[in-house]
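Of the protein chains in this complex, all but one are displayed in their positions.
Every chain is named by a letter (A, B and C) in the order it is written, and numbering of its residues begins at 1.
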Amino acid sequence: MKRIDSFETLRAVLAEFAAERDWDQFHNPKNLAMALAGETGELIEHFQWLTFEESANLPKETLAEVELEMADVLLFLTRLADKLGIDLLQAAEKKLALNAQKYPVEKAKGKATKYTRL
Amino acid sequence: MKRIDSFETLRAVLAEFAAERDWDQFHNPKNLAMALAGETGELIEHFQWLTFEESANLPKETLAEVELEMADVLLFLTRLADKLGIDLLQAAEKKLALNAQKYPVEKAKGKATKYTRL
Amino acid sequence: MKRIDSFETLRAVLAEFAAERDWDQFHNPKNLAMALAGETGELIEHFQWLTFEESANLPKETLAEVELEMADVLLFLTRLADKLGIDLLQAAEKKLALNAQKYPVEKAKGKATKYTRL
Partner (left out) sequence: MKRIDSFETLRAVLAEFAAERDWDQFHNPKNLAMALAGETGELIEHFQWLTFEESANLPKETLAEVELEMADVLLFLTRLADKLGIDLLQAAEKKLALNAQKYPVEKAKGKATKYTRL
């Protein structure tokens, strides 16, 4: 298995993985968005009964499971971006610029209610 | 705003963004997982009534909105990984190795039912 | 096990079920909302690779699994409503009245884009 050392490598490896298995027929954006949501659901199940402190101090085995669920989220997110022709890092840059405008430091500081979307 | 040219840069920029706004108090793993799920929900709403073909041919404005929702998913995923000490690309590599074992090409080819998890 | 013949019975049975197990300490609205989202994630996983036709003609075993996932969604939704003092049927009635205003028949007919939220 190739080393995944960048987003672009991940995108390319996933595309090949799907092509080899003839999975492109299933990987339309609608299905991929749904698969992404399914994985997110699996991820949050690990946290649903925990206190904040517990969520920050996961037992080793739980952390290993969470790591793989997060990987799944990333895989489907990357695959969806590839199918839609979206560059995820560039998208993140755009969104961060918007967030910087929306949540200026002086107004957002320490407020969870209105100014807390990441 | 800094250029986001790698995962590591994104992680660092987000950490600084949160620190400046005193948001670390809200960014425990439980809350971040929840925020991630919320953003995924917003993302799939764009696709819920579309056919597969429509989902692969989004109008320009919808695509621009989808791009920002996907950015949000990535931002919270990255932030969560940072708080849990998880390296997302390494996690993806691990998961891909497991998937390669679980879905060998000869068995998985063209099957959606059993062998289709990414 | 008591017959569940109404929403109100379901609410009461769930409250007793939780009380007997000393689970009210975990059943705050935040946790219950999260559990609800987790179950929804499990539910959609059954549909993610299916065509529309396949989703309307589930194999018997899949349908049985889907039935139980939907039950889980309902259980957590009911439990959350109970904890928040919300009457779900009354809430549905309110929302339907709003939807009737928002999507008048003549305007909404056959349109998925703008007038299709249930």
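The definition used in the following text is that a residue touches a chain if its C-beta (ideal position, glycine included) is under 8 Å from a C-beta of that chain, and two chains touch if they have at least 3 such contacts.
Since we're looking at a predicted model, the values are computed, not measured.
Trainee: Can you tell me which of B:12, B:44 or B:63 touches the chain that was removed from the display?
Mentor: B:44
Trainee: Could you tell which one of A:37, A:75, A:92 or A:108 touches the chain left off the display?
Mentor: A:37
Trainee: With the missing chain put back, which residues of subunit C would touch it? List them for me.
Mentor: Missing-chain contacts on subunit C: residues 1, 3-7, 10, 13-14, 17-18, 20-23, 25-26, 28-31, 33-37, 40-41, 43-44, 46-47, 50-53, 55-56, 58, 63, 66-68, 70-81, 83-84, 86, 88-100, 103, 105, 108-110, 112, 115-118.
Trainee: Considering the whole complex, not just the chains shown, which residues of subunit B touch the missing one?
Mentor: For subunit B, the residues touching the absent chain are 26, 31, 34-35, 37-42, 44-45, 47-49.
Keep in mind that, in the parts below, only the chains that are shown with their structure count from here on.
Trainee: At what distance in angstrom does the C-alpha mean of subunit B lie from that of subunit A?
Mentor: Using C-alpha averages as centres, the distance is 2 Å.
Trainee: Would you kindly tell me how far, in whole Å, the mean C-alpha position of subunit C lies from that of subunit A?
Mentor: The mean C-alpha positions of subunit A and subunit C differ by 25 Å.
Trainee: What are the residues of subunit A that contact at least two other chains?
Mentor: 26, 31, 34-35, 37, 40-41, 44, 47
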